[in-house]
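Of the protein chains in this complex, all but one are displayed in their positions.
Letters are used for the chains, namely A and B, taken in the order the chains are written, and counting of residues starts over at 1 for each.
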Amino acid sequence: MKALIARLYPICRSITGPGVRETLGILREQIPLEIREVPSGTPVFDWVVPEEWVIRDAFVKDPSGARVIDFRAHNLSVVNYSRPFRGRLTLEELRPHLHAEEAHPDWIPYRTSYYQEAWGFCLPWNRLRAMGPGPYEVEIDAEVKPGSLTYGECLVPGESDEEVLVSAHTCHPSLANDNLSGIAVAVELIRGLMARKPRLSYRFLFIPGTIGSITWLALNEARLSRIRAGLVAVNLGDPGIMHYKKSRRGDAAVDRAAAHVLGARGDHRIEDFSPYGYDERQFCSPGIDLPVGCLSRTPYGRFPEYHTSADNLDLVREEALAASLETFRAIFAVLERDGVYLNLSPKGEPMLGKRGLYAALGGRSDTKDRQMAMLWVLNLSDGRHSLLDIAERAGLPFELVADVAETLQAHDLLAPAAGRVL
Amino acid sequence: MKALIARLYPICRSITGPGVRETLGILREQIPLEIREVPSGTPVFDWVVPEEWVIRDAFVKDPSGARVIDFRAHNLSVVNYSRPFRGRLTLEELRPHLHAEEAHPDWIPYRTSYYQEAWGFCLPWNRLRAMGPGPYEVEIDAEVKPGSLTYGECLVPGESDEEVLVSAHTCHPSLANDNLSGIAVAVELIRGLMARKPRLSYRFLFIPGTIGSITWLALNEARLSRIRAGLVAVNLGDPGIMHYKKSRRGDAAVDRAAAHVLGARGDHRIEDFSPYGYDERQFCSPGIDLPVGCLSRTPYGRFPEYHTSADNLDLVREEALAASLETFRAIFAVLERDGVYLNLSPKGEPMLGKRGLYAALGGRSDTKDRQMAMLWVLNLSDGRHSLLDIAERAGLPFELVADVAETLQAHDLLAPAAGRVL
Partner (left out) sequence: MKALIARLYPICRSITGPGVRETLGILREQIPLEIREVPSGTPVFDWVVPEEWVIRDAFVKDPSGARVIDFRAHNLSVVNYSRPFRGRLTLEELRPHLHAEEAHPDWIPYRTSYYQEAWGFCLPWNRLRAMGPGPYEVEIDAEVKPGSLTYGECLVPGESDEEVLVSAHTCHPSLANDNLSGIAVAVELIRGLMARKPRLSYRFLFIPGTIGSITWLALNEARLSRIRAGLVAVNLGDPGIMHYKKSRRGDAAVDRAAAHVLGARGDHRIEDFSPYGYDERQFCSPGIDLPVGCLSRTPYGRFPEYHTSADNLDLVREEALAASLETFRAIFAVLERDGVYLNLSPKGEPMLGKRGLYAALGGRSDTKDRQMAMLWVLNLSDGRHSLLDIAERAGLPFELVADVAETLQAHDLLAPAAGRVL
């Protein structure tokens, strides 16, 4: 995953334009990705698909001709989606177009101006302080022109057409944790799911933030009812603890699966839905209201490197990516295996001993987890409790509960209740 | 407010009689008060309107002829509603009719005997201890005779005929916090509401405790369904923290509004309903069950001066009265402005930027409260959440949430859901 991130890192992405196309092209080398182009001007709900941004170069040269700000040195140096500009300005004239953060004086901040026509540069505070009165030669060699919004979509079909949605945003330029980490984990998930046909179908989106999810929702509205669970994948490489932000519903299957999985994995944090953050904002808007949460390590804005040049390859750790990947897989495993079952011998306990399912010698108090799991599954499989309900109630790992449910099925003591998969 | 309290303080009120009439007459100088007289003997639910109590004088003279207990010196000196008596008694004979509290040896306690025919005196413990064996000349120059129960009512009509009830009891003699403070705050609330027509109608009652509320309820039963919220106003001048005692329902609009307002105002206490206290006992009896809570500073019986001569003008502070008044007004403001709205652009977020409602420059994490309030209102305005629900969920002040709801309405992004006002 780290290698993919390193390869994608230098590309200057935005919500539209060649950087996104190049990125998706690289992903398509690894997974069967469908790349979609939605023409500028297409109305999508309350929005319109924007024009395409092409950036070729951008710089601020000091009186000696040296590039004191240089897009080629770091693509965060230009305000993303800056309109073209050329001129000769004093520092005083240039200053309103310069963005720097005193709190992190050596880092370049990340700024965007998609929907307001503006131009600007970002630079370290220390470099700004060192700039003389000028005049400066300023150029942004960019274009905003009709084209299309580009996104990628990959469906891993399962036995059921009920879908799990995973969404990663692709609009950020050289920022590694946010969100090349999400892209890399998503690619690895797809590879794993393709290895054997899952029960559920899995749909992955690689889309620009906000306008991408709004566009996808608008174009796919009729098919949204298939989505039974979803996760926005973001910030998955930093060393922070795992965070899960619940869907707007708060008690959807994915919310409960994520809480169970994180609960079994040490330090973590579960947060309630709020209407700010990543594309869960759109998936959980009131007229859409999909059961989509957000799984991350450190959430937006809570790590100092967030939206600065310090969100670079050093911030992203292979072991953090691996742990994030494993967490996604464990959540998928719960979604894959959960279900409501019926005890077929519900009057009194069935005689487990004659089936070889119960310790033969009585009188001891050291009942094992496996035996307890069996008793719990039998006791609560009344059509009103899912295996995850049972695992939570019993305080046992979901995997053990799902395993004994299989054993009990094999002995004709348990059968799936009717109803949809998820 | 303190001036009004000072003017009312010397009057000897009871549940009936001239003291109440004089009190209401003074209030009518300041507000458009309707004064009602309900004849003695009128059946009201399980009760009967009592006779009128007139007290002219009461004293206990020692052998030297000095008034050791003197109604004229303090009207708490006589047990309120004492029946007439005249006699010459030794201390031993008189003792069962004397009430004093050792715990507060310099204060006169407040005692009543409305429904049992009795007479008595109240005096400081230290004065009781100094009394010799007598004999004493004892006289209570009082009368209990057919007349009427007197109460005041003031309606401030609003756009809607849904009503907010505010009730203050008027039966206490020279006790300042309990409840001249409640009367004074109610008068000030009326003046404020009359300044501009409110959305809701506000009905204020100035009634004797227990029998007054029972009488009013019995006479107005057919109109009770208009009352959508209510507050008993009592003990509003002492220096204690604000207390809100919930209505019997526990989750009425007034309960939630009071909790939200107090929650934003520092140290306070919310208590569950209990069937003891002030007239909320009657408003919340099971056959009436109005959504009426009780707003006070220190509740009954929890300040040492309670029901003694130390509940005097010194106990009541102008700044405490002002803070109480402001709390009532803030609760009214929530009741006035709360409502359920519908997001008119519920699929994805509406594009706030093109309406000038969103910060233009992206990438920063310091999203402002106002913008968060807008996102919360949009996200939860699905017909199932009121603005107060949203404020509570978002952890934002109601006022901010109500303000942005107005802004969103002005931009045609929000509209009131159908249904009653409160």
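Note that in this section a residue touches a chain if its C-beta (ideal position, glycine included) is under 8 Å from a C-beta of that chain, and two chains touch if they have at least 3 such contacts.
Remember, predicted model here, so these are calculated numbers, not experimental data.
A.B. asks: Taking the entire complex into account, which one of A:Trp53, A:Tyr244, A:Trp376 or A:Phe398 touches the absent chain?
C.D. replies: That would be A:Trp376, which touches the missing chain.
A.B. asks: Out of B:Met194, B:Ala264, B:Ile288 or B:Ala417, point to the residue that touches the absent chain in the complete complex.
C.D. replies: Checking each option in B:Met194, B:Ala264, B:Ile288 or B:Ala417, the one touching the absent chain turns out to be B:Ile288.
A.B. asks: Tell me which of A:Ser274, A:Asn343 or A:Ser386 is the one touching the absent chain.
C.D. replies: A:Asn343
A.B. asks: Of the residues B:Val185, B:Ile214 or B:Ile331, which one touches the chain left out of the display?
C.D. replies: Selected residue, touching the omitted chain: B:Ile214.
A.B. asks: Counting contacts across the full complex, list the positions on chain B that touch the omitted chain.
C.D. replies: 44-47, 79-80, 109-116, 118, 210, 213-214, 217-218, 221, 248, 274-276, 281-282, 284-289, 300-301, 306-307
A.B. asks: Footprint of the hidden chain on chain A, which residues?
C.D. replies: The missing chain touches chain A at positions 343, 345-351, 353-354, 360-365, 367, 372, 375-376, 378-382, 394.
One rule holds in what follows: only the chains that are shown with their structure count from here on.
A.B. asks: Indicate the whole-number Å distance between the mean C-alpha point of chain A and the mean C-alpha point of chain B.
C.D. replies: 54
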